[in-house]
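Scroll down for the structure; my scribbles are underneath it.
The complex appears here minus one protein chain, its other protein chains still in place.
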Amino acid sequence: MKRDVRVAILTMEGTNNEEEAYQSFRHSDSSPEIVHLKKFENRTRRLDSYDVLFFPGGFSAGDYVRAGAVMAARIRAKIKRDLENFVEDGRPVMGSCNGFQVLVELGLIPDTGKSYAVEAALAPNASNRFEARTVYLNVRRGNCLFLDGFSDGEIIKLPIAHSEGRFVPRDSDVLRRIVKEGLNVLTYVSGSGKEEGYPWNPNGSEHNIAGICNRRGNVLGVMPHPERIFSRFTETDWTRERRGYDIGNRFFESAVRFIREKY
Amino acid sequence: MVELRITVTLKRTVEDSEGGSVLKALKLLGYDNVKDVRTGKVYFITLTKGSKKTGEEFCEKLLANPVINECVVDG
Amino acid sequence: MVELRITVTLKRTVEDSEGGSVLKALKLLGYDNVKDVRTGKVYFITLTKGSKKTGEEFCEKLLANPVINECVVDG
Partner (left out) sequence: MADKDHSVVVEISGKGPEELLRISREMQLGLSVEEMRRAASFFEMEHRDPTDVEMQAIAQAWSEHCSYKSSKLHLKKYIFGIARSKALAEGDAGLVSLDDDLAVAFKIESHNHPSAIEPYGGAATGVGGILRDILSMGAQPVAVTDSLYFGTKKIKGFPSPKFIENGVISGIRDYGNRVGIPTVSGGICYSEFFSPNVLVNVGCVGIVKKNEIRSSAVSEPGIKLIIAGGKTGRDGIHGVNMASAVMESGNENITTVQLGSPIVKEPLIHAVLEANRKGLVYALKDLGGGGLSSVVGEMLNAGGMGGKVYLDRVPLKEVNMLPWEIWVSESQERMLLAVRNSEVNKVLEIMEEWDIPAAVIGESEPGGRLRIYFGNRKVLDLPTEFMTTPELYDRRSSIKEKKVVQWLPKYPADFGKVLLSLLSDPNVRTKEFAVRQYDHTVRGSTVIGPFSGIVGREGPTDSSVLKADWDKEVGVAITSGSNPFYSAIDPYLGGRAAVDETVRNLISVGAEPLGFSDCLNAGNPEKPEIMGEFIEMLRGLHDSASILDIPFVSGNVSFYNEAGKRRIPTFPTILGVGRVKDIRNSVTPDFKEPGSSIYLIGVPTTDLGGSLYFRRLKLPGGRIPYSDPRILKRRGWNLLKSIDSGLVNSVHDISDGGIAVALSEMTLGSNVGASLDISSLGLRTDFALFSEPQSCWLVDVKPGLDGKFSDVMGEDSIFLGKTGGSEIIITRGEENVLKASNASIIRRWKRGYT
């Protein structure tokens, strides 16, 4: 019998993408559950009873202070140790959009140094606008377990929708280590695969960084929304392309496969 | 050079949901001593010449809506 | 009762895109004397008890990300 892969999709007021994340994991042959942060805080649920943790996008707590700040502060206050154990155990953790912002605020990404220091931020877009569009991304797999289903140099398309997505590293050392270790697994490129400016890089991210994986390869944060493309009929230009595949699922299928193989 | 600090807040009669959200977060972080949080925007503006008066014009023309906002200029 | 004013801005080294937009808008309104605009958020926090110290904790735990923000507490 196939092993049941349990996925926790973390929710609180203002997180928005839990529904499509749920569907994405369901379509990827796992058993997702949407769990309110409260339940981890008051211990009616335990992190270690799940195999995969997903931080959905949206506007946790309205993103009022700063995107992801309130959610990260609550997690740090109440379940920091549990989460670190989860990560150190090698289990997959992924965040998209607001989820990426939370992971960065928690220091789980890029984590190029020691002990989860905050090494980066996702600052307001250079355009000073919310940007909802489709972007092209260059994939550099590295050892990121979520990218198992892609090949190096593959160009993929995903939707973005955010106003704070400009990746800013703390200093040039952090940036250097990110690049050196190949943690910048997804970068914004133009339709022809080149690194060009706005709007191909929709937010002004340093080094066109769209997604970062930790060194161990089990924590991935991305600004775009793979969970919104679990069906190819939600790609913006599917009416032009007769071929096609459900690109978003590849992220989630990889994680599910990883659990089945390793645990 | 003139340096202005312009603070735009919501009038007391208008509900500040951002403030409410921060209040809730601080309480959840264990700060039971927080009674109230109000939020606002602040603009630090450098003029080659001008006065507080100019700042008040900025409030009126761009930065604030008198129906919901209060605008304070510090020179 | 303790009243704190906490101001969170972007560090000088981080591009302030909102400030840039406001600068542009003011120039379009004909204010050629505006040289620079930086923006920030301000929180007016009322505590039943506490001190500036508490405000600094708020900065650290919630209100600012040290990578991009500066946080000033006025008591």
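Letters are used for the chains, namely A, B and C, taken in the order the chains are written, and counting of residues starts over at 1 for each.
Here, contacts are C-beta pairs under 8 Å (C-beta built on N, C-alpha and C of every residue); 3 or more make two chains touch, one makes a residue touch a chain.
Keep in mind that this is a model prediction, so the values were computed, not measured.
Enquirer: Considering the complete complex, which visible chains touch the unshown chain?
Expert: Within the full complex, the chain left out of view touches A, B.
Enquirer: From the list A:Arg6, A:Arg45, A:Lys80 or A:Lys157, which touches the chain that is not on show?
Expert: Answering carefully, the residue with contact to the hidden chain is A:Lys157.
Enquirer: Using the definition of touch stated at the top, determine which of A:Arg3, A:Arg129, A:Lys194 or A:Lys262 touches the missing chain.
Expert: Residue touching the absent chain, from the options given: A:Arg129.
Enquirer: For chain B, enumerate the residues touching the unshown chain of the complex.
Expert: The missing chain touches chain B at positions 10, 13-15, 17, 20-21, 65-68.
Enquirer: Mind listing the chain A residues that contact the chain we can't see here?
Expert: 13-17, 19-20, 23-24, 36, 38, 57-59, 61-64, 129-136, 157, 159, 161, 190-191, 198-200, 225, 227-231, 233-234, 236-240
To be clear about the criterion, only the chains that are shown with their structure count from here on.
Enquirer: Could you please state the distance in Å, as a whole number, between where the Cα atoms of chain A are centred and where those of chain B are centred?
Expert: Averaging C-alpha atoms per chain gives centres 34 Å apart.
Enquirer: CA centre of chain B versus CA centre of chain C: separation in Å?
Expert: About 10 Å separates the centre of chain B from that of chain C.
Enquirer: How big is the gap, in whole Å, between where the Cα atoms of chain A centre and where those of chain C centre?
Expert: Distance between chain centres: 28 Å.
Enquirer: In chain B, which residues are in touch with two or more of the other chains?
Expert: 22, 25, 29, 39
Enquirer: So which bits of chain A are touching at least two other chains?
Expert: 65, 70, 73, 77
Enquirer: Using the touch rule from the top, collect the residues of chain B that touch chain C in their complex.
Expert: Where chain B meets chain C, its residues are 1, 7, 9, 19, 22, 25-26, 29, 31, 33-50, 54, 58, 61-63.
Enquirer: Can you name the residues of chain A that touch chain B in the complex?
Expert: 61-62, 64-65, 70, 73-74, 77
Enquirer: For the complex, give me every residue of chain C touching chain A.
Expert: Residue positions touching the partner: 10, 14-15, 17-18, 20-21, 41, 61-69.
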